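Structure provided below as structure tokens; questions to follow.
One protein chain is absent from this view; the other protein chains keep their places.
And now, chain A:
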Amino acid sequence: MGLGLLASRTLRSSSRIFHNNGPTTHFLRTITSTPDLNNADASASAVQQPDLPPRNPVGGARVHFPNPEDAIEVFVDGYPVKIPKGMTVLQACEVAGVDIPRFCYHSRLSIAGNCRMCLVEVEKSPKPVASCAMPALPGMKIKTDTPIAKKAREGVMEFLLMNHPLDCPICDQGGECDLQDQSMAFGSDRGRFTEMKRSVVDKNLGPLVKTVMTRCIQCTRCVRFASEVAGVEDLGMLGRGSGEEIGTYVEKLMTSELSGNVIDICPVGALTSKPFAFKARNWELKGTESIDVTDAVGSNIRIDSRGPEVMRVVPRLNEDINEEWISDKTRFFYDGLKRQRLNDPMLRGPDGRFKAVTWRDALAIVAEVMHQIKPEEIVGVAGKLSDAESMMALKDLLNKMGSNNIFCEGNGMHPNADLRSGYIMNTGISGLEKADAFLLVGTQPRVEAAMVNARIRKTVKATNAKVGYVGPAADFNYDHRHLGTDPKTLVEIAEGRHPFSSALKNAKNPVIIVGAGVFEREDKDAVFAAVETIGKNNNVVRPDWNGLNVLLLNGAQAAALDLGLVPESDKCIESAKFVYLMGADDVSLDKLPDDAFVVYQGHHGDRGVYRANVILPASAFTEKEGIYENTEGCAQITLPAVPTVGDARDDWKIIRALSEVAGVGLPYDSLGAIRSRIRTVAPNLLELDERQPATFSTSLRPEVSQKVSETPFTPAVENFYMTDAITRASKIMAQCSALLRK
């Protein structure tokens, strides 16, 4: 038997003509594993060939070696790979560039090993092994494309398809379905199952996730996601055998801010997006790789559009920021982009009603009014969704007019823009995974930055890190200790009188996260001073570790501070006669004098429009190219996915045009030119996709004489689902706030 096989090998390698013949293919397809098992040496020598073509890991993956000495070598289809000890066979195959079919295995969830699709043949093993659960051992010879492995997977596929309905033509997952893809390779064209297919009652998981439970193949990815990543023990497995189903035990909605991710991880169409149901087919969609600006995390997203319409938003991999998850707000706010949009420039008439005017008239009126007003009475406010280019242009315009009263909403009236380390997340979002003690000051990451919260939860779960929290009563999805509600607690910790200070002291990599809600407090400097004292006493800032962090709230905040959007006087709103709101809806205009002239430039008819005299329609972030800096100091760029609505223009172009009409022309008229202007102010904003850490630590700050007040911290975000003009216009977000908010 061994001879016959050897003979066939010689034939295969010596004659090129021979293996073009038909019968040989049958000859090659014979199951060869058993002779190889009996004659291991021969097969090994035949497999080891001198120069195999180099292979790249699947998806360009990088391999993390925790301990370089612990590398082992395994052979995947004869190709030797070095992997760290402890990796699974499936991971070894990935490093060798072999994609193993899988349903239950997901690289960011725990290993279940129940779908059996990843079966491979391992030499000297009597049966095919489930590669996702099998640890790779030194010298293991893994074979992924042998007839045994193929036959095993075909068997698994036949069982999976037994109870899977033939829904593909009406299924939303159709075209991007793992089961569909893999049945192309391993499915049979007919089944041997003649009974009735089972059917399962659909579950109601809320306004975001649509369920068709008959399609479920029990991979349990959603169950593991809910309990491991989202931190809600809502989903589980009920029943046994063919009665097995995924459910919530009792009728219950999935109340997690990450629930939309189960749509992505579901390998079949059992969990799909409810707002997207039957709206489009995925092959009609054009994907634009962009970023999300509805919070300060800057999650990487892909905006899927069909024609002039945004159809859905899906996450994109970025290990440093959002891994491959996004929050529900990011995923489902997109319908807000189609509602309440500002189409035309408008002017408020004497009767208090808006009427559409031409751009020329609108800009002429704004320029005229601007010139009649004393420079110190001109105020500019950048909104929370502003990009760096337009903020730069607005600041230059106001400075040319003689005013320096410009700020970004959310940064407060006394922003500290001098030391960059005082307003960014110095540890970095992925750096949080190294921490072993957290102190959260006035921040509720679960609603302020859901992706940062997911990182903290991952860390707490992996290392049992201790979490202390100072602030109003809040909902956490990990173990934490509520230390107090006001800044007095901070002083106690700083002086070492509080029981939590010992936990911080014993920690190797302590992390302190201050919420950006603190920026609006009167005693902001004192709070930051107390936090710094805690940092100093507990060795939080070292050359190799910086654990002092600020968690920002909005996409525009970090770039605004980098560009120096700091108001000259903190009473500027009270004395203003001309206010330029660039998408600013949440700035308090109660104290604004009644005779002030307000220009609102933005894309949504939201709060800012109520007080406006002139409306200049601008484009939303899905329609323009703009640089945004996230809370960890990483600048990223949005790309236009859809056309602008009506007569709207890009923000910086409006300001550039206004400067021309007002006779103070700005010296740039292209995005490239405005970026070289940014380079002179904040060069870090042009280093895209690369985190730029702060150079100086906050210890350079002057001494603060202010005392902390007893006013308790207040929640910075009232409603997770509605934080800005776009999300407030979204119907889906309104449904979520009504149903899911506790």
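One rule holds in what follows: contacts are C-beta pairs under 8 Å (C-beta built on N, C-alpha and C of every residue); 3 or more make two chains touch, one makes a residue touch a chain; residues count from 1.
Here is the rule we use: contacts and distances are computed from a predicted model.
Q: Can you match the unshown chain of the complex to its UniProt protein name from these: "DNA-directed RNA polymerases I and III subunit RPAC1", "Exosome complex component N-terminal domain-containing protein", "NADH dehydrogenase [ubiquinone] iron-sulfur protein 4, mitochondrial" or "Translation initiation factor eIF2B subunit beta"?
A: "NADH dehydrogenase [ubiquinone] iron-sulfur protein 4, mitochondrial"
Q: Could you tell me which of A:D181, A:D202, A:E574 or A:E710 touches the chain that is not displayed?
A: Selected residue, touching the omitted chain: A:D181.
Q: Touching the left-out chain: which of A:N300, A:T489 or A:N630?
A: The single option touching the absent chain is A:N300.
Q: If the hidden chain were put back, which of A:I263, A:V297, A:I512 or A:A694 would touch it?
A: A:I263
Q: Which listed residue (A:N318, A:T427 or A:Q692) would be found touching the missing chain in the intact complex?
A: In the full complex, the listed residue that touches the missing chain is A:N318.
Q: In the complete complex, which positions of chain A touch the hidden chain?
A: 12-14, 16, 19, 28-29, 49, 52-53, 56-64, 66, 77, 84-88, 91, 94-95, 99, 102, 106-107, 110-111, 113, 132-135, 145, 173, 176-178, 181-182, 263-267, 286-289, 300, 302, 306-308, 314-319, 324, 464, 479, 481, 623, 625, 637, 639-644, 671, 688-690
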